[in-house]
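One structure is given here, and the rest of the page talks about it.
All protein chains of the complex are present and in place, except for one that has been dropped.
Entry: chain A
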Amino acid sequence: MDDPLIIAGREFRSRLITGTGGAANLSVLERALVASGTELTTVAMRRVDSAGQTGVLELLRRLGIEVLPNTAGCRTSAEAVLTAQLAREALETNWVKLEVVHDEETLLPDPVELLDAAERLVNDGFVVLPYTNDDPVLALKLQDIGCATVMPLGSPIGTGLGIRNPHNIELITSRASVPVVLDAGIGTASDAALAMELGCSAVLLATAVTRAQDPERMGAAMRCAVEGGRLARLAGRIPQRFWAQASSPKV
């Protein structure tokens, strides 16, 4: 069944976007990425001398995976805009996963700074994929200023708490005209499947795979979960009933 994910006119066969953070080493990361089937994967921008040469770019190029730079670590719109511009220069892509977080304890997006940065980057010609709160109003505003997706969190980054407010995610998907990507909070395969059943177009995750006991196997699990959830969404689930309804004919 041909059912590509389309972001800003570009088609992807996989609906799983992954991060590269948290993997024990590049070999573990490589096996997990291949098992996940991802075609689009995030990287962060850091100072050369503190980061050293990580080899992550070479790995992604070798695997034929598109690079999606993020603005992780930025607290203000100005920082995020500069980081995105540096990423565009370094990686020769105008795509950016926009993150502007408020504080280290929650890593929750700062909605005021986020919206400002999104608007400035859209005006500067970027394809902006913003990491946002599960706020249906903010999601609409991000869409309306020209973001290519909206990427609401299920729960805070790295918590693995899953989707804490499924109704908000459903409100966002029901009104969005751009792809909705569930970003952050995924703990295990059922969370990813639920995101797709709620109408998300894709799932973005990192920790759930890279810090799993067996990252390669969890990568495969997430691939299946996203595919399963998408199929279920398209198939149309049965309505829930209070009383039982026999599925076999009467004796």
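The working rule: a contact is a pair of C-beta atoms (placed from the backbone, for glycine too) under 8 Å apart; a residue touches a chain by one contact, two chains touch by 3 or more; residues count from 1.
Basically, contacts and distances are computed from a predicted model.
Novice: Please identify the absent chain by the protein name in its UniProt record; candidates are "sn-glycerol-3-phosphate transport system permease protein UgpE", "Glutathione S-transferase family protein", "Sulfur carrier protein ThiS" or "Bacitracin ABC transporter ATP-binding protein".
Specialist: Record says "Sulfur carrier protein ThiS".
Novice: Pick out which of A:8, A:34, A:57 or A:161 touches the chain that's been left out of the picture.
Specialist: Touching the chain that is not displayed is residue A:57.
Novice: From the listed residues A:16, A:43 or A:163, report the one that touches the chain absent from this view.
Specialist: That would be A:43, which touches the missing chain.
Novice: Hey, which chain A residues sit against the chain that's not shown?
Specialist: 19-23, 29, 42-51, 53-54, 56-57, 67-70, 72, 82-83, 85-91, 97, 99, 206
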